[in-house]
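The structure under discussion appears below in the form of structure tokens.
The full complex has more chains than appear here; those shown keep their coordinates.
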Amino acid sequence: MFSRLFAAPVEVSAHCDLPCGVYDPAQARLEAESIKAIIAKVADNDDADFRVRATIIKEQRSELVKHHLWVLWTDYFKAPHFEKYPQLHTLFNEATKLAGATGTKGEFDAAKADELLAKIAEIDTIFWETKKAA
Amino acid sequence: MFSRLFAAPVEVSAHCDLPCGVYDPAQARLEAESIKAIIAKVADNDDADFRVRATIIKEQRSELVKHHLWVLWTDYFKAPHFEKYPQLHTLFNEATKLAGATGTKGEFDAAKADELLAKIAEIDTIFWETKKAA
Amino acid sequence: MFSRLFAAPVEVSAHCDLPCGVYDPAQARLEAESIKAIIAKVADNDDADFRVRATIIKEQRSELVKHHLWVLWTDYFKAPHFEKYPQLHTLFNEATKLAGATGTKGEFDAAKADELLAKIAEIDTIFWETKKAA
């Protein structure tokens, strides 16, 4: 993946908050994968202190997922994208909720982490479609 | 206002990320008012260092506006709200964009700050309607 | 409340760290109300993970209360205020302690949250008196 991006720097266009134009749903995905891994670790470890640490870190990683997704929703996606993909608002709203109290923050539930990763994958697909179209 | 909330703690219902249930668009509004005041100060002061400091602080306050609005959009508002207020997604998306590179981050423009405050006022109206209805 | 402030922007005078001049004890109060709500939620929920999450969030919200109060004490209030209100130093010192280890950080005690809210209400009263006098 690394070499692909290095070989194709032109695919980085300008939509960020400087704007600098570098976005990638991989940032949200990596944090969501971390959450999934944390949940698996806790399932294999019944030490009480470990569970507390896992809760602290899961809280932080979930917040990072939300932040990275919010940045994409506000800073990268524009009005024409929302017209072309009418499901996009709901997709982002549901994805960020899945990283909150009713999702990965609130529970140690691998299914919630999988749902969150699936939503991020949907966003990722649309994101790269719009990059190609740009 | 303070005494009103003190007199009516029951109006604080449960929708936050614990969930704790305390939300108020006033948090976003206060930061937006700070941005407006910063822009006015810079208009009255041509010291170069002051303008740099104003840019730093305007950047931070704009980010806080975005954060407070994102929290409302994801954590407070639920599917039934989005059905009842179909403009809500666009309203939040535009409001957070107004606190970004094409809005208060990118310029020292009092009109942008006013637009941002007007969007927050629209959100505030809907917010309190939904609280009353809850 | 929102419309009142919108109608009277002149009441926002200049004392902040730019200085931008926008202060409001409501920022500290909202975090303290969040703490009170968290304590109530924990009293109604004996899930161990929930209690850990509540502890994490209560710690953060308490720190925010302290921060918002410190900003008021250092950035908003000036020597003439401390002369006119000789109790102000002690009031702020006790209020910030009430958001610390011997207060809302250290315990799930609704009475501590109420004491903290009462102190913030005292600060709020003085704050608005000084705004009117300015």
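Every chain is named by a letter (A, B and C) in the order it is written, and numbering of its residues begins at 1.
Keep in mind that, in the parts below, a residue touches a chain if its C-beta (ideal position, glycine included) is under 8 Å from a C-beta of that chain, and two chains touch if they have at least 3 such contacts.
Since this is a predicted model, take the numbers as computed values, not measurements.
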Subunit number of the complete homomer, 3 shown here: 6
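By our rule, only the chains that are shown with their structure count from here on.
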Chain separated most widely from chain B, comparing mean CA positions: A
Central chain of the complex, centres being mean CA coordinates: B
Interface sides of chain A and chain B: same vs different residues, half threshold: same
Rotation, 0 to 180 degrees and nearest 5, that superposes chain A on copy chain C via CA atoms: 120
Distance between the centres, which are taken as Cα means, of chain C and chain B, whole angstrom: 19
Distance between the centres, which are taken as Cα means, of chain C and chain A, whole angstrom: 33
Contacts with 2+ other chains: residues of chain A: 105
Residue ranges of chain A in contact with chain B within the complex: 16-19, 66, 70, 73-75, 77, 82, 89-90, 93, 96-97, 100-101, 105
Parts of chain C lying in touch with chain A, wherever the complex brings them together: 49, 52-53, 56
Complex contacts: residues of chain B adjacent to chain C: 1-2, 4-6, 9, 12, 14, 16-22, 24-27, 29-30, 33-34, 36-38, 41, 53-54, 57, 61, 117, 121, 124
